[in-house]
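Mind looking over this structure? Questions follow.
Only one protein chain is missing from this complex, and each of the others stays in its spot.
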Amino acid sequence: MASNVTRRLLGYGLKAWVLAVYVILFTPIVVMVLFSFDGSPIPIYPLDNLTTQWYSQLFGAYYGDYIAPLLNSLQVALVTSVIATILGGMGGFAISRYEFTGSSLYPFVLATPAMIPPLITGFGMLAFFQQTLGLQMSKFTVVFGHVAMTMPFAAFIVAGKLGPEEELERAARDLGANYVQVIREVTVPVLGPALVASLLLTFTISFGESAMVFILSGSDTLLPVALDQRFRAGISPRYNAISTIVVVITFGLFTVAEAVRQYFGE
Amino acid sequence: MSVETEPGETTGVAQRLRAVPERTRGALVALPPVAYLAVFFAIPLLTILSFSVRVQQNLQMTNALTLDHYATVLTSETFRGALFYSVRIAVITTAITLVVGLPVSYYLALKADDRFRNVLLFLVIAPLWINFFVRSYAMIQLGSPQGFINGFLTSVGLIGEPLRWLVYSQPAVIFGLASLYLPLMVLPLYAMLRQLDEAWLEAAQDLGAGPLRTHREVTLSAALPGMILGGLFVFLLSLGNQAVPRILGGAMNPTYSETILLQLEGSVAWPTAAAASGVMMAFVVLVLVGVFNVFDMEELF
Partner (left out) sequence: MTTSSTRSESVTEAASAVAVAVDGLRKEFGELTAVDGVSLTIRDGEFFTLVGPSGCGKTTFLRMLAGLEDATAGSISIDGTDMTTVPAEKRPTSMVFQDLALFPFKNVFENLTFGLKMQGESRDVRRERAEEMLDVLDLQGYADNEIEELSGGEQQRIALGRSLLTEPDLLLLDEPLSSLDVKLRKEMQLELRRIHEDLESTFFYVTHDQEVALTASDRIGVMNDGQLVQVGTPREVYEKPATPFVAEFIGDTNLFEGEIDGADRTTVETDSGLELAAANGADRPDSGRVFVSVRPERITVSESPVDADNSFEGTVADRIYRGDDITYEVTVRDVELQAEQPVPDSAEPLEPGETAYVGFDRASAYVITE
């Protein structure tokens, strides 16, 4: 029957499609990781002369060019994630738990920074900081920008988890738990993963953001700027090495996230 | 103060906290984030808007108001061209993520084994996590004339000359944006499709719909809210992204964001850049208002 044939084709086609998508998504990264061990100074096909010299160079002579900016970026991301999670967490609480003047508009207000291109927000902050406040740009100013940008995500992650949690709290209280017990047994296990997820997401967004970094980092060099500068000088094998390090960090973070989630028994 | 209490009672501090009426407590908790955004988001945006209507003299903002900057931006070939280019790229990217992402979300939501599914979900989200720059450079290495793809294709004899359009071109930018933002389309779609009841598909079949028709009638309808949300994300983010076009696009046709950035880097002609930013903001607001008015977003929340 024709439609049986169609059905079968669709089935195989679907799997093939999904496979193709994943392959296309990951090939650049896989190739890049492989080529970080390529011996030739210019990463050209084929892959030969396996070596780790690029990595040693990164930590040696080229430290200032790559590792230092990487560390700056990590610092910024870390500080951003903490502040954004705290502020965003409060926002999340406010969204899911409380009613107050303007609480129907509140979620939209919190969501706006995520909608406006970071470039524009960054520009605005540059104007504000430099012209109005006379500040110097540095990695701290980047933090201000990133926190604004990532706060919405933190807020909605926390709000999402807290909503259903309220019922659990009531149930626990109904069963006789006192205030402290409720917090310990109900709130923390739910809030924990939410906070961790928020920390990770905001960290990642901050770490990967480039427009604000370009505008707001001033004298400090963060990774996107460093890579951009180096790239304009020509393709370098050390890219692949630093990029591979970034990939490892990212995957490492996710593994941590999974471990934490398992721990809290999601 | 003792912490162990009878069920239902609260401790001293907690008691005092609870004494504060809920509305006030709510406002107190809600305040810090909003305060932060007021200072570090609203004011900067207002600053730009203010700059965009002022006359600049000798690198200083004066108090004289003018709409000249907006006129410049709106009539300038550079900006208009860049805007159209950006919008076009954003639209194509959104369309591609939709077409590519729908089957993937469908597979993840309905067809994958449970254990497999978590891994696959992670792999889809992972690209979001890896620094934009890193991935773009990876793509360049892969696709440049001396790169991996060309090298491979040449060595097996499929092509005589390296392909030049793999990088530093519009297709490259679209590909970069699409692969970057695909997860943003897949996740909302996945969430909506998880709610798809296979019985609906069977009912449609039973009533006479063949395999393709069934998906058209049922799957697409069920996924629609996800498509809209995902599409919105991808469109707006593609529009505002400057990293990918900067690396993969080459110098040829700058996108709107790139143009603004160039203005900032190259000169101190901030008012023009400010006006351009104002136009972009207006555009974003228009899109948001338009989408929320046309589509009923209730199913999402």
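We call the chains A and B, going by the order they appear; numbering starts again at 1 in every chain.
The criterion applied here is as follows: a contact is a pair of C-beta atoms (placed from the backbone, for glycine too) under 8 Å apart; a residue touches a chain by one contact, two chains touch by 3 or more.
Everything numeric here is computed off the predicted structure, so don't read it as measured data.
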Which of B:154, B:169 or B:205 contacts the chain that the document leaves out: B:205
Of B:31, B:49, B:74 or B:224, the one touching the omitted chain in the full complex: B:224
Chain B residues that touch the omitted chain in the full complex: 197, 199-200, 202-210, 213-214, 217-218, 221-222, 224
Absent-chain interface as seen on chain A, which is shown: 1, 3-4, 7
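The definition used in the following text is that only the chains that are shown with their structure count from here on.
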Centre-to-centre distance between chain B and chain A (centres being mean Cα positions), rounded to whole Å: 14
Interfacial residue positions of chain B with respect to chain A in the complex: 3-11, 14, 22-27, 29-30, 32-34, 36-37, 40-41, 43-48, 51, 61, 100, 103-104, 106-108, 111, 120, 122-124, 126-135, 137-142, 144, 146-148, 150-152, 155, 179, 182, 210-212, 236-237, 239-243, 246-247, 257, 260-261, 264-265, 270, 273-274, 277, 280-281, 284, 288
Chain A - residues contacting chain B, complex: 3, 6-7, 10, 14-15, 17-18, 21-22, 24-29, 31-32, 35, 42-46, 87-88, 90-91, 93-94, 97-101, 103, 106, 109-110, 112-113, 115-121, 123-128, 131-132, 144-145, 147-148, 151, 155, 173, 176-180, 204, 207-211, 214-215, 223-224, 227-228, 231, 235, 239-240, 243, 246-247, 250-251, 253-254, 258
